[in-house]
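The complex appears here minus one protein chain, its other protein chains still in place.
Chain nomenclature is as follows: A, B and C, assigned in order of appearance, with residue numbering initiated at 1 for each chain independently.
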Amino acid sequence: MVRVDMKKLINEPGAVVDEMLDGMVAAYPEALARLDGTNVLVRADAPVEGKVGIVSGGGSGHEPTHAGYIGDGMLDGAAAGEVFTSPTADQLGEMIQACDAGEGVLCVVKNYEGDVMNFETGIELAEMESDVEVTYVVVDDDVAVEDSLYTSGRRGVCGTIFVHKAAGAKAAQGGDLAEVERVAQKVVDRVGTMGMALTSCTTPEKGEPTFDLPEDEIELGIGIHGEPGIERTEVMDADSVTEHLTERVLEDLELDAGARVATIVNGMGGTPQMELFVVNRRLQEILGERDIETWDAWVGDYMTSLDMAGCSITLLELDDELEELLSHPVETPALTVRDD
Amino acid sequence: MVRVDMKKLINEPGAVVDEMLDGMVAAYPEALARLDGTNVLVRADAPVEGKVGIVSGGGSGHEPTHAGYIGDGMLDGAAAGEVFTSPTADQLGEMIQACDAGEGVLCVVKNYEGDVMNFETGIELAEMESDVEVTYVVVDDDVAVEDSLYTSGRRGVCGTIFVHKAAGAKAAQGGDLAEVERVAQKVVDRVGTMGMALTSCTTPEKGEPTFDLPEDEIELGIGIHGEPGIERTEVMDADSVTEHLTERVLEDLELDAGARVATIVNGMGGTPQMELFVVNRRLQEILGERDIETWDAWVGDYMTSLDMAGCSITLLELDDELEELLSHPVETPALTVRDD
Amino acid sequence: MAETDTQREAVLTAVERVTDRIAEEKGHLTDLDSAIGDADHGANLDRGFGKALAAVEDSEDDPAEIVKTVGVTLVSAVGGASGPLYGGSIMTASQELEGGITADSSVAFAEAYLKKVKDRGGARIGDKTMVDALTPAVHTYKKSIEEDELSPVTALSKAVDAAERGVRFTTPIRANKGRASYLGWRSVGHPDPGATSTLYIMEELLAVASE
Partner (left out) sequence: MAETDTQREAVLTAVERVTDRIAEEKGHLTDLDSAIGDADHGANLDRGFGKALAAVEDSEDDPAEIVKTVGVTLVSAVGGASGPLYGGSIMTASQELEGGITADSSVAFAEAYLKKVKDRGGARIGDKTMVDALTPAVHTYKKSIEEDELSPVTALSKAVDAAERGVRFTTPIRANKGRASYLGWRSVGHPDPGATSTLYIMEELLAVASE
């Protein structure tokens, strides 16, 4: 028996990603398969004949992101890096090839230099080894990060789930690579997210909180990797937090009365659902006050940071096309939408 | 703005249940409705013509239990008590009446004296005020608790979800009250659960951990109310924890080679999904080693204890009837099963 | 002032003082419940009595009716095990006061209350519940009035002593009922929260009766 000195249900910290992936396949043996010798999960029936492949990936620790969204109507493959570390280029290359049925592959990449660089290299590798056609979109929905020439740009966070959903639906409906990419980019252009943390997370490797957060302070504008946020303030109540996050996203998206949105109140992994619903209550009130119509409201753990307590709020401005794509049925471990 | 001194996304601690319920309805306005002046949520289309009603309820803080399982194929209503406190008898009585379409109502009660006493009183009240036919089953799946003449008996924990699922399916298929009750009782007779905690939870009212757990110790045999467990041991790795919990449940159910089960690895609210999958990996290995066939494996937060870190393992021994009922399509906020 | 008015005053004062006392002890009761339960006993009773007081504050009802309203309100505001136990028992026992509050009717109230708690909860003495404080208190009260022919105030004061010994009795024993029973042997060494709150309530009744 290995003694672990932190409070986690793990064995060797170095084995956690490998064991998690096996545990996922054991939970969904008919839906998921692991590519031999890699940390890539794919649809058991990949590549799906006649369909554009959609793949994603990134560091582990964000479960159910990414592999939780593999399935009919969403992702064909997802690559898991070490905790909070992008997957490696060679595995991304293998995943791309495994998900190509001849119609090409779209990569959904979150805007982190590690992810972008490894995906770019992975795409090069896949193109060298086969004649797969590959494109990618970079999701950068985090409105907390200043977007200027002098930064790496905004981070990709929970808005990515909407990209998977819309692009996945388009692909399932027979869209070609260019159409699928257009839809993905459309979501990227219309989605914004802002997050906050009540506590830091603790990675299996480090075994202690990534940042110190005193009892009476919270972080605003955090990402999903245990990076400290843009601002630290005193503890606020749920309504004030919700107002702060929502205002920032609304400002960024420049949403006016009459707009129609889909929303996510996302938990960071250590937040009780009770609290997420308390946040959703105020979010929907604010939108109502501004005459913004919520077409659909998701509440839950969609893209987490291990055991961090906190939440993020995502708004996506809809049009008829996106609404139709979000309603398309989907069946994945983490998200199911049923036919009406 | 109200200053709260603990790290929670709440406003007034006393308002958290009320605000959570409003936030749930705001997330699922087409599916859920709140009974005026109560903490009861029901299907928006309740009572459902020609169908036996199925209701449940208990303290709050276990989300998605109970209201998360309201919907077609599962619950018709769920009453939310204060955090970890049974709902009151008058509200239970109202719920029962609101979910009766003339075919009778089954109450699924977890075995806590508060829940049982309040449900009994609620049933009396409902029967006094209308001619509804009501029965109830008491779920007591927690194998950690010694079951003897000298205790209150075993607690009802995560196995309750299987009761909701099977009874809900039977009712959706047109089963009458007696049949629905028989199916519910059958699940109760064949299901076992055992849980553990890495950390205590913190209730909004108290604002600090319910029990102290030193850095290097864990609790085995906890319930879902922040009660300390039956045994405290030193920290173990995930495989050892899984073995311990699984052995206890297997022993209790007396499962032999060739048995067929459905399993739940349930998170207590503050456990990253990553860790739950690590546990599921070992659970399925153990079952495989013993020639027990897993028909379906659920992994996630099904019945939580606020922000507690830890997990429980539930096994249900299936037969053809139960397998068929668990496969019946269902659409609720927390659980969706699609038609094949 | 008519007899009914005096009694109504006394009952309302009692409700107020119990409510205040519970509010004061809320944290302590919750701490007791977090050692062997789920850390809500103080919050449960505080919520319940707060609502009960609000429900009867300006009431012009008969004393018995007021007591009944307190019980009904507790049932619909407390939840948990203590809701039906406290509320339901007060509700049922209030019938005994319908002819006015006398030494005899107060004994009948106490007995009916104890019976209901035991019927509803199924606990016996020694199970480490409120029954362990209630039983000696009610027995002492009854004997003091019916056999020793003491005044109700003196009888109540003896009952409070008995309840206190009952609370102390709960500490070293193992719980067989309620949430604490899940702890098995680990419940030994802690007093029972419900027995403790029962004692506090009786102390306030005694204070009002002594005035």
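The working rule: a contact is a pair of C-beta atoms (placed from the backbone, for glycine too) under 8 Å apart; a residue touches a chain by one contact, two chains touch by 3 or more.
These numbers were taken from a predicted model, which means no experiment stands behind them.
K.L.:
Can you list the shown chains that the absent chain is in touch with?
P.N.:
Among the chains that are shown, those touched by the missing chain are A.
K.L.:
Touching the absent chain in the whole complex: find that residue among A:R155, A:K170, A:K186 or A:R248.
P.N.:
Considering the complete complex, A:R155 is the one touching the chain left out.
K.L.:
Can you tell me which of A:T193, A:T210, A:N266 or A:T314 touches the chain that was removed from the display?
P.N.:
A:T210
K.L.:
Using the definition of touch stated at the top, determine which of A:N11, A:T65, A:T85 or A:T160 touches the missing chain.
P.N.:
Only one listed residue reaches the unshown chain, and that is A:T85.
K.L.:
Touching the hidden chain in the full complex, which residues of chain A are there? Just list them.
P.N.:
These residues of chain A touch the chain that is not shown: 14, 59, 81-91, 112-114, 117-118, 121, 144-146, 150-152, 155, 203, 205-206, 210-211, 223, 225-228, 230.
We adopt the following convention: only the chains that are shown with their structure count from here on.
K.L.:
Return the chain label for which the distance between chain Cα mean and whole-protein Cα mean is smallest.
P.N.:
Going by the distance between chain centres and the overall C-alpha centre, it is B.
K.L.:
Can you check how far apart chain B and chain C are, centre to centre, with Cα atoms defining each centre and the answer in Å?
P.N.:
Going by mean C-alpha positions, chain B sits 32 Å from chain C.
K.L.:
By residue number and range, which residues of chain C touch two or more other chains?
P.N.:
None at all.
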